[in-house]
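Here's the structure we're looking at; comments come further down.
Removed: one protein chain of the complex. Kept in place: all other protein chains.
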Amino acid sequence: MTALPPSTGVKLGLVIDLDTCVGCQACATSCKEWNTGGYSAPLSDQDPYGADPHGAWLNRVHSYDVGEGPTSRTVHFPRSCLHCETPACVTVCPTGASYKRAADGIVLVDPDLCIGCKLCSWACPYGAREYDYAHGVMKKCTLCIDRIYNETIEPADRIPACVRACPTGARHFGDLGDPESSVSRLVAERGGYDLLPEMGYRPVNKYLPPRPRRDAAAGAGAADAASPGASAASDGSLAERLFAWVDQQLSR
Amino acid sequence: MHPAYSVIIFTTASGAGYGLLAWLGAGAVLGLIPLSWPVGVVGIGLALLLVTAGLATSTLHLGRPERAWRAFSQWRTSWLSREGVLAVATYVPAGLFGLLWVFTNERGFIFGLVAVAAAGLALATVWTTGMIYACLTTVRRWHHPATAPIYVLLALGSGGLLFHVLIAMASVPTAMTVVPAAGLLALGLLAKRHWWWAGDTAGRTHTAESATGLGRFGAVRPLDPPHTEPNFVMREMGYRVGRRHAARLRGIAQVLGFVVPAAALLLLPVVSTWLAIALALLAALACAVGLLVERWLFFAEAQHVVTIYYGAERA
Partner (left out) sequence: MVKRSLRVYARTPLSRKCWRSNKFAAKGRGIYIVRRGQRVRRKAVLAPGVLVSPERLDYGASEPAICAQSPVAKGHPLPQIQEPTVALSASPADEIKTTTCYMCACRCGIRVFLKDGKVRYIEGNRDHPVNKGVICGKGSAGIMQHYSPARLTAPLLRVGPRGSGDFKEISWDEALTLATQWMGDVRAKDPKRLALFTGRDQSQSLTGWWAMQFGTPNFAAHGGFCSVNMAAAGMYTFGGSFWEFGDTDWDHTRYFIMFGVAEDHASNPIKIALGKLKKRGVKFVSVNPVRTGYNAIADEWIGIKPGTDGAFVGALIHELLAARQIDVDYLVRYTNVSWLVVDNPGGADNGLFARNDKGRPLAWCRTAKAFLDAERADVDPALSGVFTLPDGRRARPVFALIAERYLDEAWSPERAAGITGIPAATIRRIAAEIAHAAFREEVVLDVPWIDWAGRAHDTMIGRPVAMHAMRGISAHANGFQTCRLIHLLQILIGAIDTPGSFRYKPPYPKMIPPRLKPHGKPGQIKAGEPLGGPHLGFPHGPEDLLLDPDGRPMRIDKAFSWDAPLAAHGLMHMVITNAALADPYPIDVLFLYMANMGWNSTMNTKGVIEHLTAKDPATGAYKIPKIIYSDAYNSEMVAFADLILPDTTYLERFDCISMLDRPISDADRVADAIRHPVVEPDRDVRGFQEVLIDLAGRLGLPGFTNEDGSPRYPGGYPDYIANHERLPGVGPLVGWRGADGKDAHVGDPNPNQVDTYLENGGFFVHELAANQRYYKFANRHYLDFATSAGYVTSGLRLTFQLYSEPLQRFRLAAQGHGTALPPESHRERIASHFDPLPFWHAPFEATGTTGEYPLSAITQRPMHMYHSWGSQNAWLRQITARNRLYMNRAKGRELGVGDDDWVWIVGELGRVRCQVRLMEGCNADTVWTWNAIGKRGGAWGLAAEAPEARQGFLLNHLIGELLPAREGGYRFSNSDPVTGQAAWYDLKVRIERCLPHEAHATSPLFEPVVPSPLPPSPAVSMFGAEFAN
């Protein structure tokens, strides 16, 4: 089953808006929280209160310092599995634990089949697979498969935990295989792009670039509003002119 | 990449084991080695011992060793699975080969067939091991046409040395075997040097800019990592070895792994029996150490693409 399915029509995935993400980590912790008790339970933590704390997380938020000087930016950058269309993380798996669902393109690890050889994590260019040291198996973003189809939770909540949590609305979930879906349109409008396209893994998840700034460096031109209105008297001190203008205003 | 000792030992030990098996197969067919039963016991025994020990240690780095058998299922797509399948498959002809050799006088067609089959499967197994790494486009050094062949060459090289320990004990090494064995080592060295050179000079085209898609705004440097302490990805794939250190180790690997053994081999025909045995053992030992270093470097020097998300400028 590590053979990739014939191209899946439905390509469920995330679209992440780097123009809006403030790096609050809500997607990371809500992901950890949902999944540590869900499909991937547990997401264990090593030395959680000690000198070398580290654990299995399915979503991580980087922050980058981009460019130099006045045109530089700080960009927050959430990263989870991109549910690639042709991912080697699936084909290298010796056990079939790692697979891509034909129905919706979700790339999953079956924790009951995984032998923890870690080869799939080597095959992932995006660092999206995390080995669970205590559980001995590989963990990864499940696209919250146990939420999005879950009939025991309200339809409105049948979206990934990270999307449900994101306070700024920087995360979007939908079918990127459907050019008409809201996410596909968003990607089209905002010039959404792939990470490491040259790797040829054809990620389904897309990233929306930060919008152009509106500052001096971006040549924000001064609106004319601040130039004294021609109407007002143009003699005397600033104060006198102001008072004259104010009297005009009041006498309207 | 993090150099996991289990994998290092596994690949070198089983490599030598399969190499030896290949030599025994060829040697038996071509009559390059006495077919007395003690030679069979020691030879095939040693080969299978190394192979088995190697496979055993390889399960050590599994999170769920008890499920290792599942790894045989995905031979259609996975080189690791194929390795597993072939490794096990090899036992069949190898076992028969040993049995016929030791317990029967059959030295005819059947014998030849299992010998060749054992040798073939042994080398095929080593090839798949190499392909596990060679197929990973995420590790540029590994993703190279020479990676799998080198695995095979080094297996034959190290196996050849063990083969000559046997010959030295059972009869007299001759140029017939010594030269090709040394030749394989030399070839292995050349291939390895080329492989190193290729890895060192390959254009590292993946950048933090393409990884984040933020290149349009300028150079991309990490400000805060997702977590301040190293996570699995960095523990497993963030390993870095100093250039100088690596260079020194490469030297050691070449001398001990290739030069010393090859030289020793070439001396075998001209020295006394006891000295020959000693030299052969020494050569095998040196090679083992050398290849362990080579294998350690194979991982330690390999840079994974993911590191560019964590601060590496390019990969």
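The chains carry the letters A and B, assigned in the order they are written, with residues numbered from 1 in each.
Convention: a residue touches a chain if its C-beta (ideal position, glycine included) is under 8 Å from a C-beta of that chain, and two chains touch if they have at least 3 such contacts.
As the structure is a computational prediction, the values presented were derived from the model and not from experiment.
Colleague: Among A:Met138, A:Cys166 or A:Met199, single out the residue that touches the unshown chain.
Modeller: A:Cys166
Colleague: Using the touch definition from the top, which of B:Pro226, B:Gly257 or B:Gly290 touches the missing chain?
Modeller: If we include the chain that is not displayed, B:Pro226 is the one touching it.
Colleague: Which residues does chain B use to touch the chain missing from this display?
Modeller: 223-224, 226-229
Colleague: Go through chain A and note every residue touching the omitted chain.
Modeller: 1, 3, 5-6, 8-10, 12, 17, 19-26, 28-30, 32-39, 41-51, 53-55, 57, 63, 65-69, 72-76, 99, 101-104, 108, 110, 112-113, 134-135, 145-146, 148-153, 155-159, 161, 164-170, 172-175, 177-178, 180-183, 210-211, 213-216, 220-229, 232, 237-239, 241-243, 245-247, 249-250
Note that in this section only the chains that are shown with their structure count from here on.
Colleague: From the C-alpha centre of chain A to that of chain B, how far is it in Å?
Modeller: Whole-Å distance between the two chain centres: 41.
Colleague: Please give the residue numbers of chain A that touch chain B in the complex, ascending.
Modeller: Against chain B, the touching part of chain A is residues 1-3, 18, 28, 52-57, 60-68, 71-75, 77, 79, 88, 90-97, 113-119, 121-127, 130-133, 135-138, 193-200, 207, 209-210.
Colleague: Along chain B, where are the residues that touch chain A in the complex?
Modeller: Per the stated touch rule, the residues are 1, 61-65, 67-68, 70-74, 76-81, 84, 132, 135-139, 205-206, 208, 210-214, 216-227, 229-233, 235-237, 304-306, 309-310.
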